[in-house]
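All protein chains of the complex are present and in place, except for one that has been dropped.
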């Protein structure tokens, strides 16, 4: 920990994304975790809530007081639930901090869409459409100067990264995209619930929220924002018996322009390789990616295959790292002019 | 074990489907396992190969001698690999036994399709098109008198059971069906291979054989055989970190005849409920099925949901039970006039 | 379901042991589940709480009214938490039912020991020392006529079964026994708690309740009750990332009488084989038992090995079956004169 290092505040510290932020910052040469807040565990060491940090982090939990935190830290990583998050983001931003918001509160382009899918009144609607989406592969320039960054959702990351360039290129039909995603259980959070007990999810896979998951509009919104083209997309998430990882199997139809299915596969692989040639975390690979290939890392592996008259794209990320806390550290690096890989080498 | 009970021979005893046959027969009131064969472990107790059977089964492994086995047993459960299986099935059948074949050797309607997908010359092509497919929900009458039954593949069971009646009804478009399946690791067999080591598959999900899996033609063949209508289908299997179970998430488009997507969902649920009202193992449910709901049982759970402009069908089976050994016991029950649930109550 | 069958009431239906009772009764030829109670889910089908039962069990949840239940059922399986259980057991017994109690309320010989370890006043202390412990391998005669049976604890089952005969025989020293047990997560129940969330227990093993677990006094009490000899025993339970199963690794010292360590191992194996020669579920095996060898069954596998100057006993059971619901069905069979294996063949 160096006195000239960037000072990071963790807002909402008890969940898995918060632990992942703390874990990554342990390896960051230019940033230190100096503040961590919690409503319920004030005064306790963060390492008591997350025993993995025992002996490695001596931050004590404190209440969320925006003006106090703004004195002690430079940037806030806000790991609060949607709805609640927007209020705290506002206070922290108004107290002068730069904020990376893990919630969905500032990801969508439209207040109406947000309120329809999240079922709450947005607490700060003026900023909707005016907060940058934290995917440095597409928005690095805006992130550099952003006061608030909306950190992407986990499932959307796995779908937007392959789909946005393909839609933009015109190689695929835009009205018939199916995203079948499989996520590890950490995506469901750390609050005790029947559905995430070990004996409920272990040795079992199941679809959930079929046709109703809130990440579908986020995928459509961002693909359109990046590519300039509106799309129709069906999304089915599945709870998979593993801690971490998302695998998205994406079914698309090559457009007439793409030629034969085999030619389309080749064009898509080339296009993705070109798009991500300078992205340190995105790997267009020949093998079929498994979530284990990216577990615990900020890396993305994707590939494209032919199947019948369709094209299948497979994309693997770690939901807690590239799907949440790793992306947040990557965004922080861009915001503060650090090398993009600081704290993310593992 | 009663002297009047049906005598069952297990051909190829070292794999997981063989163990599952032995496990189910322990509870069967009218059939006993009396013979078990193995090429490599002759003379050893079956319970040494499968320590779960210790103290519960005293059958010794013997070589595969069809005429000897035909004296000792009435029916053969043949758990050999494809290609090898057809030869043994022929010998056993010609020695006078009724045979249930777990391999793919007699499932398809066409020798050409078989030889194309399996890459071997079929050893008994005369019987192709002349062996009944062992799905009693559709072929009970033929199974009753069959000399040989082709026991269904695991993935095909999970796709054919919901799709065949829907295709037959005309409620869905037949040229744009996507089957995204997730299987437990036991489906990959018990031979030591890098890809099925614990540390390779645990905490990971991956697609495999994208566009090239042999169960795709089996699904298309059987749906056509049952419904009378040819279909186009894309199939993507995934290896999931669990012992048992298959979840198939099936994306279909309602036909014009089906009306709105919501109406289509209702019609499909009704149709499936009617189709399976007398089937003891098939349950059309309101909840989203998980593989754990059917693990270790011969039961099938399926449901239908609306998502965007598509309909999503979710179907869960246990790959080793309804997807293999349970179906075989069910077939045996039908062949020998036993109650269909004998040995399958758990 | 036959009208002459024994009618079983399940008291407290939402947990894993209750589901296991329901699962086993589905295969029982002489007993049917006819009543299931729940405080919170009155009126709902039991199969809604346990979707594994969908289409297989149509019992509706009802409140716990002892006199009503006594009219509808012959025997009660009481799956309530300790303390609460004793009150209901009393009501059910006084209403004329025979009761199998899954809680610890009637297992111990002494009210003082119970109140010390469980921290509650015993609601029916008169019956302490006057309720039979439901281990038919030792107490079958008393169980036949018992009005109330105290169903054994899961860890104690895995320790008492090997230790009681060895202590009785004088082959081991009685004051230096170490029981190191590893249990699947279902042993911790189905109430949502942080400690049993998937992401807390998956990919991790940990000791808990070191020196303070309530099953230690139960082990000592029962070994003494069976063998006539008091013992000193240390017990350490571990939470293991699996649904089911207990493996107990037990370290004992051969007594002077036992001779050399090798001779002691032989004598112990012989003694255990003799003790359990007629017990349908207890298997003294040569291999090292794994919990998978007994998963989902009522079976016990145990063996004895030499290590340094000690003897190591390894014993495997399924905590939900032989460690809870299977033992309860076995007790019910003994109480009502059924074959001991009814409902327990799998």
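Note that the chains take the letters A, B and C in the order they are written out, and that residue 1 is the start of every chain.
We adopt the following convention: a contact is a pair of C-beta atoms (placed from the backbone, for glycine too) under 8 Å apart; a residue touches a chain by one contact, two chains touch by 3 or more.
These numbers were taken from a predicted model, which means no experiment stands behind them.
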{"item": "Among C:36, C:188, C:284 or C:314, residue touching the chain not depicted", "value": "C:314"}
{"item": "Hidden-chain contact residue, picked from the options A:23, A:127, A:238 or A:322", "value": "A:23"}
{"item": "From A:172, A:265, A:290 or A:324, residue that would touch the chain that is not displayed", "value": "A:290"}
{"item": "Residue among B:54, B:75, B:146 or B:185 touching the omitted chain", "value": "B:185"}
{"item": "Residues of chain A (touch criterion as defined above) contacting the omitted chain", "value": "23, 26-27, 51-52, 54-56, 203, 283, 285, 287, 289-290, 292-297, 299, 301, 345-346"}
{"item": "Touching residues (missing chain, whole complex) on chain C", "value": "178, 180, 182, 184, 200, 202-208, 210-211, 216, 232-236, 238, 240-245, 247, 249, 251, 288-293, 295, 305-310, 312, 314, 316"}
{"item": "Chain B, residues in touch with the chain not shown (by the definition above)", "value": "16, 185-186, 190, 192-194, 196-203, 241-243"}
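Here is the rule we use: only the chains that are shown with their structure count from here on.
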{"item": "Per-chain CA centroid nearest to the all-protein CA mean", "value": "B"}
{"item": "CA centroid of chain A to CA centroid of chain C, Å", "value": "46"}
{"item": "Length of the line joining the C-alpha centres of chain A and chain B, rounded to whole Å", "value": "39"}
{"item": "Of all residues in chain A, the ones touching two or more other chains", "value": "200, 202-203, 241-243"}
